[in-house]
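Note that one protein chain is taken out, while the other chains of the complex remain in position.
In this document, chain identifiers A and B correspond to the written order of the chains, with residue numbering beginning at 1 in each.
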């Protein structure tokens, strides 16, 4: 991430309210946005589906791994024999070509992996990014220099290379979803967060109340925890909300290169990877996970926008009545720079 | 020393340190990566005797630091390679020779960079048009059908992996409608027209993924400008909305779009792996992934350095362009 861009992203926060001016206010502003509310409902539903996967598949009477050879036509490459991919009372969304595994079960279990990996990756990105950013912002010149270089190195490292290399090194026993989440988060996202937080910290450091606490002899650590973190909350949460959809797509891309979660565990990325060639012969096999991914990314993006507006009241008022100042709106651009490009391209 | 010189100097030193560290990291990572390079090079059925001969030939038995020293030597003074019948000199900066194919890494990079550039340059035009266009519409005509459709399209681009978009595009456009030939890379210098036709689908696929970012950024910057007091003054004076958008709001967004563009461009040069693989474009990303899989260390290091170079360069360029376009920013 270029420093100029980071400056753009961080700019809005230099006047950010000290401490969260109240969760209540945040909720009130969020509730005022209809689109964001709908998006939040969709996201909540998706999370619920993922959590309740065993329950839902139990209701259907299927599981994601059992083969149903009777439902596919082996002589024709294993295309489902039933119409619309074998959709029916037993298999609500049909069955998978070649194996006859239940599509509904795979889709809802796949949500667990895809959402789980994306959320976990986001958490790591944020924690790592904030830690590195605050450390270089508050630390000595040297610490800042070293940490910034480390961040640069990660930025310039191609994700795919590191993913493939790491995968070969890490022992097989290591849980694969965790590894995938780590790969996504280590190689992308966190460095941007770090740079943003660093810039933010540098600005906040000079604000009266932070400077005062430093002067009054508080340790750097205490300053960071008590005074800085609350001020960082808004931009970081905003950015995190926008990282999640990027991370979901990254999981799909990794699957395509054979670096995703392991079969028979389903994930949306993996389903898409094996389904793309079936676009003509069994379209629902491709369309279902693609639609799931689209809805999720769409909802998360809208929700992310909503969260940003709710955290930044001036942006909200500007949207309505057209007032507001330059710098706050700049914070809007925070979301524009997701993870590095190669994880999706 | 003025601000710009100091900035450039600091950036150059930073870049050198970064690239140097990258090469060390890659050497270490690949040293511990499983995969018997000599056996891979020689073939699975090679006898231990032959594998040993190949390992000697490639200096694979040397300790890590010796191999890295050879790499540095090649970089600064050049290196000699035996073809068996003669000795070939690879002059500095020599990135070494592939274990698997005996091609010089510099040569491999030079044949693949134009392909990646062709892909990314064309895609850039599209993502700028589509992304900025969508951004303008969504700031200006918020809630209209055209705005919603375009926003959904760009988001679909983010949400759908490129291997799905690309393959479906190919099946429909080339296979079923037969509007275009199946993409196959043609050198720009050989036939510029064919070059463009063949790259059209790869450009579209890659651009679709990136344009949502540009749309979001453009919208944000434009709303910011439109909310400005001086715009309200213009409006009060009766300046047309169209003129306000074109002359003021869009101009306000230019700086950040340029900056994002440089960064996106830099990372896509080595990062458009999936697009290159799907469309069979012999670009940098595709070769890099292949080299990693066959543990071809010289190629991996060379490619990572070049890719890293572009990322670092793009970031610096973004900063400079940003500063030039928006004089309020002071170079840090």
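Here, a residue touches a chain if its C-beta (ideal position, glycine included) is under 8 Å from a C-beta of that chain, and two chains touch if they have at least 3 such contacts.
Just so we're on the same page, contacts and distances are computed from a predicted model.
Asker: So one subunit is absent here. Using its UniProt record, which name fits best from "Glucose-6-phosphate 1-dehydrogenase", "Cytochrome c oxidase subunit 1", "S-adenosyl methyltransferase" or "ABC transporter substrate-binding protein"?
Answerer: UniProt protein name of the non-displayed chain: "ABC transporter substrate-binding protein".
Asker: In the complete assembly, which of B:239, B:294 or B:313 touches the absent chain?
Answerer: B:294
Asker: Which one, B:51, B:199 or B:258, makes contact with the chain that was left out?
Answerer: B:51
Asker: In the complete complex, the non-displayed chain touches which residues of chain B?
Answerer: Interface with the chain not displayed, on the chain B side: 33-36, 39-51, 53-54, 56-57, 82-86, 88, 100-103, 108, 111-112, 167, 170-171, 174-175, 178, 181-182, 184, 277-280, 282, 286, 290, 293-295.
Asker: On chain A, what residues meet the omitted chain?
Answerer: 65-67, 69, 72-79, 97-100, 164, 167-168, 172, 258, 262-264, 276-282
Here, only the chains that are shown with their structure count from here on.
Asker: Could you pull out which chain A residues touch chain B in their complex?
Answerer: Where chain A meets chain B, its residues are 1-5, 7-8, 149, 152-153, 155-162, 164-166, 168-169, 245-246, 248-249, 252-253, 256-257, 269, 272-273, 276-277, 279-280, 286, 290, 293-294, 296-298, 301, 318-319, 322-326, 328-330, 332-333, 335-338, 340-345.
Asker: So in the complex, the part of chain B that touches chain A is made up of which residues?
Answerer: 14, 17-19, 21-22, 25-26, 29-30, 32-35, 152, 155-156, 158-164, 167-168, 171, 206, 209-210, 213-214, 216-217, 219-221, 223-228, 232, 256, 259-260, 262-264, 267-268, 270-275, 285, 288-289, 292-293, 300, 304, 307-309, 311-312, 314-316, 318-319, 322-323, 329, 332
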